[in-house]
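Here the complex is missing one protein chain, while the rest keep their positions.
Let's look at chain A:
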Amino acid sequence: MTLRSMPISARIGLAGILFVFACAIFAPIIAPYDESAIVGEVWAPMGGDFLLGTDNLGRDLLSRLIYGARATLFVALSATVISFSIGMFLSFTAVVSGGVVDQVLSRLNDLLMSVPALILALVVLAVLPQNIWILIVVMAVIDSTRVYRIGRAVALDVSVMDFVEAAWLRGEGKLWIIFREILPNTLAPLLGEFGLRFAFSILFLSTLSFLGLGIQPPIADWGGMVKDNKDGIIFGVSASLTPGAAIAFLVVCVNLVVDWLINTTSSLKGARDNA
């Protein structure tokens, strides 16, 4: 898994991801205008002062796109990290403890997964106050059910290995087994899964924002920008397509890297061919 062995597609993907991250980090320096400043007429066309035109309130679309990368990446990445922490910790605990703990956690997980993710999010967000941290936690908890399933399957494979048995016989505690024996040996296959969940989180967040339940204005985020400008589409204004294209670009890049990650880790294990 060195940089040199990376195929071109994965390099393109990585470059794209780094580009978006750079936009997010250096937003105040790169962006020509402030994200919420009204600088021109409504839905000005591309070109001239505004490289990508303006939005439904006359804000510069390019600036909002650059600032939007911040909110989109921050929320999607936080949600993925939290969901992985929850999902992996619970699934490893289930595997290591076995018995009742495993049964209870797994059945609870089945229950949460029996309701589609988007529907569950809609029901829960209908009750909770609108706040960015609540949004992150809701996304993370819903997504952690998917991580739990995979984490449990992977950890189950590792937990029957001799070195885990040896650790048990040495008298190590459960936490040692989880963090020092199982975790290091599951990281490689779970890395690809992390990318997959990240791509999913970006799409999920954008969908929620598009439905008006994600990141709230005036903070710019890509899904919300599509929603703001959607009435323009019928007049041929492309302002709602640009942020949509940005989402698609980022997710394609993530998927290109994930494809490569999964191929490398699976060829090491010799499993999961052709999938």
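Quick note on the criterion: a contact is a pair of C-beta atoms (placed from the backbone, for glycine too) under 8 Å apart; a residue touches a chain by one contact, two chains touch by 3 or more; residues count from 1.
Operating definition for what follows: contacts and distances are computed from a predicted model.
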item: Name under which UniProt lists the unshown chain, selected from "Cation:proton antiporter", "Chemotaxis protein CheZ", "Peptide/nickel transport system permease protein" or "BtrH N-terminal domain-containing protein"; value: "Peptide/nickel transport system permease protein"
item: Candidates A:Val115, A:Met161 or A:Leu175 - the one touching the absent chain; value: A:Val115
item: Hidden partner chain, residues of chain A it touches; value: 110-112, 114-120, 122-129, 146, 149-150, 152-153, 192-193, 196-197, 199-200, 203-204, 206-207, 210-213, 223, 226, 230, 233-234, 236, 238, 240-241, 244-245, 247-248, 251-252, 254-256, 258-259, 262, 272-275
